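Here the complex is missing one protein chain, while the rest keep their positions.
Presenting chain A:
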């Protein structure tokens, strides 16, 4: 019998901070609607289903099932985490302002300049094979900003994710077709640097 304290709250799809069409012309409303209401929703649903099955397997001590479910939780949980960050990492073009303060200082320190960091993350994301994400991350242990790509929906494996670029085809294909470089180049116009700066501050604590 599960007590109320054992029942996990279900994961839910977060609302976007803006309308589906708000990121045009960089990302079309059509993509945003599919990406949020279908893809991200599917990760949330998958995570809830896998979590429920995992709870049941754990309560039975069914290790075989538990190990099988780890993959589904990694994939769907990672998808939920990554997309939740992504929506907040972006803002409409009209609200864009360049990075500033401690984050800008650290970018200049660790990469030489903002342009060099952008070139680095752009090249990594464009060069990523298959599905995955390009990340700007911060490693508190080494006090370093770094660029890293992760495959599929694997969450950033070390340090804190600050800004991510979704390189899955569903993130750009309807608008940019196979020309991922055009999408990655354009996305820099809608980076919500305030959000990235806040993540950096939180990661440094």
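In this text, a contact is a pair of C-beta atoms (placed from the backbone, for glycine too) under 8 Å apart; a residue touches a chain by one contact, two chains touch by 3 or more; residues count from 1.
Quick note on the criterion: contacts and distances are computed from a predicted model.
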Protein name as given in UniProt for the chain not displayed, "Lipoyl amidotransferase LIPT1, mitochondrial", "superoxide dismutase", "Dynactin subunit 4" or "DDB1- and CUL4-associated factor 13": "superoxide dismutase"
Sole contact to the chain not displayed, among A:11, A:39 or A:148: A:39
Per the touch definition above, residue among A:70, A:93, A:151 or A:202 touching the missing chain: A:151
Residues from chain A at the interface with the omitted partner, ascending: 34, 38-39, 42, 71, 75, 129-132, 151-153, 168-170, 173-174, 178
